[in-house]
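Every protein chain of the complex appears in place save one, which is left out.
In this document, chain identifiers A, B and C correspond to the written order of the chains, with residue numbering beginning at 1 in each.
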Amino acid sequence: MIQGFAALALLLISFIVVPLASLLLGTSSQEIVKYGLDSEALYALYIGISASIIATVLLIISGVPLAYLLTRRDFKGRDLIKALVDLPFVIPHGVAGIALLVAFNSRTPLGFILSNLGMKLEDSFWGIVSVMAFVSVPLMVDALIDGFSGVDTDLEHVARGLGASESETFWRITLPLASRSLVTGSLLSWARGMSEVGALLIVAYYPKSINVLIMERFWTYGLQVAKATAIPLLVISLTTFVLIRRFSGRR
Amino acid sequence: MIQGFAALALLLISFIVVPLASLLLGTSSQEIVKYGLDSEALYALYIGISASIIATVLLIISGVPLAYLLTRRDFKGRDLIKALVDLPFVIPHGVAGIALLVAFNSRTPLGFILSNLGMKLEDSFWGIVSVMAFVSVPLMVDALIDGFSGVDTDLEHVARGLGASESETFWRITLPLASRSLVTGSLLSWARGMSEVGALLIVAYYPKSINVLIMERFWTYGLQVAKATAIPLLVISLTTFVLIRRFSGRR
Amino acid sequence: MIELRDLCVDLGEFKLDEINLSVKKGEYIVIMGPSGAGKTLLLQTILGIVKPRKGRVIIDGRNATELPPEKRNLSYVPQNYALFPHMTVYDNIAFGLRIRGYKDLEIFSNVREVSEIMGIKYLLQRKPSKLSGGEQQRVALARALVVEPRALLLDEPLSALDKVIKSELQRFLKKIHSKIGFTAIHVTHDFLEASYLADRMAIMYDGKIVRAGTLDDIITYPRDRRVARFVGGENIYHGKIIGTKGGLTRVKIGELELFSIYNGRDETLVMIRPEDVYVHGKMGSMSAQNIFRGIVEEIEYRNSAYLVTFNVKGVLLRSVVTKQALEELSIAKGKKFTLSVKAAAVRIISS
Partner (left out) sequence: MIELRDLCVDLGEFKLDEINLSVKKGEYIVIMGPSGAGKTLLLQTILGIVKPRKGRVIIDGRNATELPPEKRNLSYVPQNYALFPHMTVYDNIAFGLRIRGYKDLEIFSNVREVSEIMGIKYLLQRKPSKLSGGEQQRVALARALVVEPRALLLDEPLSALDKVIKSELQRFLKKIHSKIGFTAIHVTHDFLEASYLADRMAIMYDGKIVRAGTLDDIITYPRDRRVARFVGGENIYHGKIIGTKGGLTRVKIGELELFSIYNGRDETLVMIRPEDVYVHGKMGSMSAQNIFRGIVEEIEYRNSAYLVTFNVKGVLLRSVVTKQALEELSIAKGKKFTLSVKAAAVRIISS
């Protein structure tokens, strides 16, 4: 049995490794410099990276409270909210873009207010941020739920008994002990933002982020140019991946 | 502290709920019938659904052995393989498509063999299957790893002592007890396949699967038509989501 | 002083049902019971983590039922000690003082003092993960005691420890208590631990305190079959009250007739503790009201003593015997001995 198992397992591993290796090894450094690091590509990288960072920061600010409440408070509808958080996992990417556009485009009341505040959704930097935040919600919140669940509530009970209020306990005990999960969640959420393209093609083609640029170059110039353009992004993703595994203690 | 936390948490939840609700509630049934259930859309749904099912079946066949080996055998490089399995998580979707195309297009030796076997990658049904399988690998394998890890090895040891070989033990004890995880993994992997669009736009625009069709209609006819086309897919995704949560015993 | 009045709590599968208990200043109370009896829940309710559905928690005469935990001044010592893993031992002990806004110098001298008492001065700069189980317990006690709490709430502080370390820590706990004289509410499922440490004990079943009192009160008159079994009663029988004679109750167990000083109804349970069955070599002066002959059926070694099972008219009666007695009386399987049991040792348990 084990030999057969090993053969099938090897097949699956190759299916992941071969494409990535072909892409990384099959591109010359001249091509990478020419198409992957030209000013348009660098600007698109900058847009992608900065939008994803901002999306992640927004998710930290709103996700930490949500995850804390979900792990420390027992309230009606808690299970429903836990489910809602995971919804973006299964929403097809294009559909997610359409949903954001339907809800927040500048002709909707909410979108109107936001666009007057300089946060227009369509073809804008804030549109990119919204898309990235939307798809990353479950990653951030689930990592934080794991983190807060991993903090023994007895530690908090002891702290309370020693005179610390709930908020003192949160800042001195709970959050510091969940900090690894916060880092993991942030990296995951940042990486997920950087990987999205389907929803971006709908909500914010412009300003051109790196993912959109890769698609555009594939359609305009073909595989050769697109693959060179993709290399720097792939390297960034792989680096993030290594960091994620380090901080989450492997996995 | 708790009031502030609750406010921020509510903001995040609305950010998920409002777009999906707007999309579902803001589309009339006439529109859905006209654009979401016309023959082109139904055919595209059929393509998407069947490709995703086949991708999932292939992942079961190769993922079960891989996950079993990863949880039951201690070998050099096991941690590396566990890491490789998770790689598709962080690969930007467009880049994943490009990588698959670079490795398996019909001008590469491997792609040449495959296309002679009727499994050409570019703009073909098998291309769709490949893309969907690639992005779903971590979901399937991680679910199975969870499942197999959850089976107490003492059960297997007892069975071995009672005279069952490793393969008898696998089929009679281990796999039956991991069956929930197999179902969860399959649903997750199927749903992930159904959600992909970026890589499809690169590898297999044709035959037009539902995700590609939604993009095309958005670019050609605009938001109104695209959103109606998206509704059936969204409903399917939400149903799958409910099933996943049922089988994974809420997660 | 801590008083619990009619405390009722419902929390999923656990509950507390009309708990009444008062703990005097300096007293060491141990609450026993099997797992699932609600012992931890009781501590959490006293601490203020869990709000009761009904009833009151009164601390030093003041109704504390609605106070949050941080206003109660009770130190909690959970089973795993819950040392803050991201702080050194010093910072762990200093935590409560820092929260109270003490100055660094005061904190320093307080931590020093308590670490000296606990014998953990050499540990102050270490992280909790580097400590042994015994060291962790001492640190947890130091952290709990340095804030001079109204009471210590200890949740199974000795389980999950090796037998040898456990008995060392038990002695340490007793020593520290007699030295500092803190008030303690200690929860355990181990009767031996309780009998060693407790000034007074209470036994819980299904969220209720079914028996409270001193060790002597409880082992001599458990009042309830579960309590009898819990505190190690070995000889428990179904009996029948058949009358009275000379102010004593006559009770029959199978063919064996015994006198008891207790009263009871018709059908009843009868308990005789193994330490109350005396074995005699020759007829001497015996003050006991129940004297009969028994044949040795089995001899088991148990904890530096022997548990000898006698067959008395078909009734199996266990007696604790020392090695010395085993030798002096030449007790062996099949031999016959005179046994005596006082009427006061034949407990009638009507439940």
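By definition in this document, a residue touches a chain if its C-beta (ideal position, glycine included) is under 8 Å from a C-beta of that chain, and two chains touch if they have at least 3 such contacts.
Since this is a predicted model, take the numbers as computed values, not measurements.
K.L.:
Looking at the whole complex, which visible chains does the left-out chain touch?
P.N.:
Touch partners of the hidden chain, whole complex considered, are B, C.
K.L.:
Residues of chain C in contact with the chain that isn't shown?
P.N.:
Against the left-out chain, chain C lists 34-35, 162-164, 189, 191-192, 195-196, 215, 219, 229-230, 232, 234, 273-276, 278-279, 300-305, 320-325.
K.L.:
Name every residue on chain B in touch with the hidden partner chain.
P.N.:
Against the missing chain, chain B presents residues 152, 154-155, 157-166, 168, 172-173, 176-177.
Basically, only the chains that are shown with their structure count from here on.
K.L.:
Considering only which chains touch which, label the overall pattern as line, ring, star, complete or other.
P.N.:
Per interface graph, the chains form a line.
K.L.:
What's the distance between the Cα centroids of chain A and chain B, rounded to whole Å?
P.N.:
Computed value for the inter-centroid distance: 17 Å.
K.L.:
Where in chain C do residues touch two or more of the other chains?
P.N.:
Expected reply: no residues.
K.L.:
What residues in chain A touch two or more of the other chains?
P.N.:
In chain A, residues 166 touch at least two other chains, as defined above.
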